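Let's turn to subunit A:
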Amino acid sequence: MSKYVFFILALSSISALALITIFIISRGAPIIGEVGFFDFVFGMTWAPGRGEYGIFPMIVGSVTVTLGAAALGVPIGICCSIFMTEFAPAALRNFFRPAIQLLAGIPSVVYGFWGLIFIVPLIREYLGGPGLSILAGAVILAIMILPTVISITEVSILALPPEYKAGAMALGLNHWQAIKTVLLPAAKSGIVAAVILGIGRAIGETMAVIMVLGNAVALPQSILDPVRTLTTNIGIEMGYASGTQSQALFATGIVLFAVIMLLNAAAQFITRKK
Partner candidate 1 sequence: MGLNAKNKKARSKERAAKILIWSAAVSVMAVLFFIVVYILVKGLPVVSIGFLTEIPSNMGRSGGISSTIVGTVLITLVAVAIAAPFGIGTAFYLAEYTRESIVTRIIRFCAESLAGIPSIVYGLFGFIFFVIYLGFGYSVLSGGLTLAFMILPTIIRTSEEAIKTVPNIYREVSMSLGASKWQTIYKVVFPSALRGIANGIVLSIGRSIAETAAVIYTAGSVLRMPSSMFSSSRTMAVHFFILASEGISMENAFGTAALLVILIFFINVVVNMLVNRFIAKGR
Partner candidate 2 sequence: MDYKIKIEAFKFFYGREQVINGIDLNIPKNGIFSLLGPAKSGITTMLRAVNRLSDIVPGARMEGSILLDGKNINDADVNVAELRRRVGIVFDVPAPLPMSVYENVAFGPKLLKKGKAEIRALVEESLQTAALWDDVKDRLNTPAQSLSGGQQQRLCIARVLALKPEVILLDRPCSGLDPISTAKIEESLIQLKELYTIVIAPHNVQQAVRISDRAAFMLSGDLIEEGANTEIFSNPVHKRTSDYITGRFG
């Protein structure tokens, strides 16, 4: 009997998830057909008022901001997880872990606003340009993906059998060599999964980056130029969009969905290979 209760719960959840997927695709697909996949994905100008729906600048925007965030956030995240598992005294670790949990809990709009007030003026003063830029977005997103990267990496390091480190140290390796040559390679797949899930989190972020990216529709020339990502494009125009413009935003949602599916597939493939 209980099997059916759980089956009904599972069925309704899955149908709910399917409903969203079908909804997004049905709202977004026609425009891709109309505009043509190639023109839509590689079109250079986005001007719904004039009926031009090219989102290539936004794909470049998403990629540059996310890679920037990963380049900043991942190394620091991995260092922190090594710190947590190898170097941190117990007292600090018990303080550090709830702090990370809090970091994950802060609303993204707060990050965005904090970025607008601190990070953007710093970039404008010392690096030039309007301050609203890829760099600003990368810094904010790097901070936001730290909890994801730290927690998953930490789990994969802790999951390693203690003999790995003991064995390495027994061979005369010092602590850092043991970490570098034994622990990290062994936890590699966990770390890669953490990186990919961190990137997935960064690519999906909207509200935090709307305030700091500048959302210019043109292709950026340097990391100090304003840029618009796939998510901010939806976030900014959705309220005012109607008709084909809103369909184009859904189509952007489909591209995002596809990118996130690819990332998850890669993450699962790598962790399963372990």
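These made the cut because all candidates are chains of the complex that A comes from, given by their letters.
Just a few scattered comments:
One rule holds in what follows: a residue touches a chain if its C-beta (ideal position, glycine included) is under 8 Å from a C-beta of that chain, and two chains touch if they have at least 3 such contacts; residues count from 1.
The shown structure was predicted, so the numbers you read here are calculated from the model rather than taken from an experiment.
For subunit A, the touching partner in this complex, chosen from 1 or 2, is 1.
Subunit A makes touch with candidate 1 in their complex at residues 1-3, 5-10, 12-14, 16-21, 23-24, 27, 75-76, 79-80, 82-84, 86-88, 96, 98-111, 113-114, 118, 143, 146, 174-177, 179-180, 200-201, 203-207, 211, 231, 234-235, 238-239, 246, 249-250, 253, 256-257, 260-261, 263-265, 268.
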